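Below is one structure; the comments refer to it alone.
Let's turn to subunit A:
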Amino acid sequence: MPKLTIEELRKKRESSKKSIYLREGKFRGKVTVHMGTCGIAAGAREIMNTFLDEFDNKDIIDIMLTSSGCAGLCSEEPMVTVEMEDSAPVKYGKLTPDKTKKIFNDHIITGNIVEEFVLGIGSERVG
Partner candidate 1 sequence: MSLNLEDRKKIGSALVVGGGIGGMQAALDLAESGIKVYMVDNKSSIGGVMSQLDKTFPTNDCAMCTMAPRLVEIGRHKDIEKITLSEVESITGQPGNFTVKIKKQPRYVDEEKCTGCGACVSNCPTRNTVQLQEREVITLEPQYEETVINILQKHKDRKGPLMPILQDVNEVYNYFPEKILKYISQETGYPLTHINRIATFYSAFSLKPIGKHVINVCMGTACYVRGAELLLEKFVDVLGVGIDETTEDMLFTLKSVRCIGCCGLAPVATIGDDVYGKLQSKDIPDIIAKYQKKEQ
Partner candidate 2 sequence: MVEKRRIELMLCAGTGCVAGGAFQIIEGLEKEIAARGLEKEVSVVQTGCNGFCGQGPLMVVIPDNIFYGWLTLDDIPHLVEEHFLKGRPIEKLMFTPPEEKEVLPMLSDIPFFKKQLLVVLRNKGIIDPEKIDDYIARDGYVAIEKVLTSMSPDEVIEEVKISGLRGRGGAGFPTGVKWKIASQQKKTPKYLIANCDEGDPGAYMDRSLIESDPHAVIEGMFIAGYAIGSSEAFIYMRTEYQLAVDRMKTAISQAREYGLLGKDILGSGFDFDIEIREGSGAFVCGEETSLIHSIEGDIPEPRQRPPFPAQEGLWGCPTVINNVETLANVPVIITRGADWYSGIGTETSKGTKIFSLVGKINNTGLIEVPMGINLRDVIYDIGGGIPDGKEFKAVQTGGPSGGCIPADLLDAPIDFESLQKAGSMMGSGGMIVMDEDTCVVDVSKFFIQFTNDESCGKCVACRDGSEALLEVLTRITNGEGREGDVEFLEELGETIKDASMCGLGQTLPNPVLSTLRYFRDEYEAHIKEKRCPALVCRNLIQYYIDPDKCIGCLKCLKNCPANAILGELKYVHIIDQDKCTKCGQCLEECPPKVSAVIKVTGNDMDDLKQLSEIIPVPKKKKKKKTE
């Protein structure tokens, strides 16, 4: 490893920032893949992998990708919930990797909700 100059140090800092972005806790949005037993049986793993790949390809770091338990609508699995800053959460159901890619490109990247796959907008009320 050759010694760094100031320029190189700055570059290094920028690139390293991405690798610990998760820990800074600053996110623009959140994608939740529902991975209860039913979800996994219906192929939620594949959906998760697709998201992971897409996130990687587009170098997205400021959106949180997480999993959660069954959403309670087992017949519609696999499901995901997409929450972007300043808008209500959107639930998509019966996903396939292709559908997932579309949601990723349209909703997450450009911000247009993919109406055709939408199950519901807004979240359940917590009583």
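The set was built so that all candidates are chains of the complex that A comes from, given by their letters.
Everything that follows uses one rule, which is that contacts are C-beta pairs under 8 Å (C-beta built on N, C-alpha and C of every residue); 3 or more make two chains touch, one makes a residue touch a chain; residues count from 1.
Predicted model only: the values in this text are computed from it and were never measured.
When you check 1 or 2 against subunit A in this complex, the one that touches it is 2.
Interface residues of subunit A, counted against candidate 2 in their complex, comprise 1-6, 9-10, 12-13, 15-20, 22-23, 25, 27, 32-37, 40, 48, 52, 55-56, 61, 64-69.
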